[in-house]
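Below you will find the structure I want to go over with you.
Left out: one protein chain. Kept in place: all the others.
And then subunit A:
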Amino acid sequence: MSVGILIAIVLGLAIAGFFLGRRRAIAKAGGDSRRLHSLPGYYGQSVALFASVPALILMAAWLFVQPILIDDKVAELIPDSAIADGGSRGLVLSDVRRIADGIDLLVVQDLLNEADLQNMRADFTNVRSRLGEVGVALGANVSPSVFEAAKAYRDAQRTGATLMSVFVLALAAAMFAFSLLRIKPDLRARNISESFVLSLLIGSSLVAILTTVGIVGSLVFETIHFFQMYPASEFFFSTTWNPQFRGGSELGILPLLWGTLYVSFVALVASVPIGLMIAIYLSEYASKTLRSLAKPAIEVLAGIPTIVYGLFALITVGPFIRDWIAEPTGLGSSSSSVLTAGLVMGIMLIPFVSSLSDDIINAVPQSMRDGAYGLGATRSETIRQVILPAALPGVVGAILLAASRAIGETMIVVLGAGAAARLGLNPFEAMTTVTVKIVSQLTGDTEFASPETLVAFALGLTLFVFTLGLNVLALYIVRKYREQYE
């Protein structure tokens, strides 16, 4: 039974449970719903929730755990001889999975029946060509042991799927019956669905938190791997970034970190003053109608995909800066430069700064403005000396959030600043950032378990720690600011 059908059955059960539960509740109360503890709908809701949610959770957990268990079991079936030189058990295992999927396709398209499959042996039949018929291409001929493993894999999967269907349906039915039978007029169905909803909400937030933990965990794990192959002191303090495909790379983070900070700095220098002035204009000077039009218009900038900004940098800004500024002054001749990427990223960041700062400036109580105006201050004096100081912590928070966005930006830098890792001060030269190098190290053809690839995780973790620190700082500042006025 496929997952889709299973879900449909469980949901159908839930819907039926809703109506049955409601009717049963009314019947138990002798047709008078006022004698019930809760509204009849709550009894129906409690049945629907109990019938569906535990079963669906069980199914999700099963789908998550089953492949891990099956992989473990099948991996034992693969003899060491089946693993090619330089390959790994994981590669053979993915072959096994592809073969198993191919057999499924053959069976579905009636090109093979189950009995033939049991008799089929890799040493007599050309499995590769049979699978080719249904579009599953394999790199090499299939060895008997791998084919047997594939058959075992397929069997295990089918057993697993059947067991899952049985258990999920059994659970759904049991919970359905349990929650339906316990309905009586003084059952507190309203409170039950309330606490059910509460646990659902907690569960959802747990998913987000666990995902973060998982992401960090995988980063940390691979980073540890990397540092076992490459000395940490070299990584953090070497000033050369020179990855080689054949090993012997120099993987110093400093040029990349410098590029990241330089580009982000240029971006902030471009975006913060403009963004702040926009925020001040919108919150203090603009009329309501203008504000309601201008604010969304500026926020459109935040909605433009970064790749489009990248194209803008590559085609328009880069050549412009090269032809009109860099070459006449003799400072550089490259169209990709720190300045290009920084300026374009600055444009992207304007709405981040302006929108957040606008909200923060608006949150400064009107009484502050009244106080200053009442003393005979002009608008700009009020803004500079009273409102901005009052809003400053929040504005700093906004700027830090924009900064962490700038540090994590990739596309604009790839297209705008180039890919040359360099430690330098000239903003008209090409440089590169941590994110760009993560992409290029992971998308290369190098082997996964080499330091050249794994360095991406160390870079990612460093970046993560950086932006996390900035975000924590920003949140801390914003929170401190909030305490002042609430």
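As a convention for this text, a contact is a pair of C-beta atoms (placed from the backbone, for glycine too) under 8 Å apart; a residue touches a chain by one contact, two chains touch by 3 or more; residues count from 1.
Keep this in mind: contacts and distances are computed from a predicted model.
Undergrad: Identify the UniProt protein name of the omitted chain, choosing among "Quinol oxidase subunit 3", "Ger(X)C family spore germination protein", "Coenzyme F420-reducing hydrogenase, delta subunit" or "Phosphate ABC transporter ATP-binding protein (PhoT family)".
TA: Of the names offered in "Quinol oxidase subunit 3", "Ger(X)C family spore germination protein", "Coenzyme F420-reducing hydrogenase, delta subunit" or "Phosphate ABC transporter ATP-binding protein (PhoT family)", the absent chain's UniProt record gives "Phosphate ABC transporter ATP-binding protein (PhoT family)".
Undergrad: Check each of A:M368, A:V396 or A:V439 against the chain that is not shown and name the one that touches it.
TA: Here the residue in touch with the unshown chain is A:M368.
Undergrad: With the full complex in mind, choose from A:V127, A:V386, A:I438 or A:V455 the residue touching the hidden chain.
TA: The missing chain is touched by A:V386.
Undergrad: For the chain that's not shown, point to the residue among A:A75, A:I274, A:A363 or A:A377 touching it.
TA: Only one listed residue reaches the unshown chain, and that is A:A377.
Undergrad: By the contact criterion defined above, which parts of subunit A meet the unshown chain? Give residue numbers in ascending order.
TA: Listed in rising order, the touching residues are 287-288, 365, 367-378, 381, 385-386, 389-390, 484.
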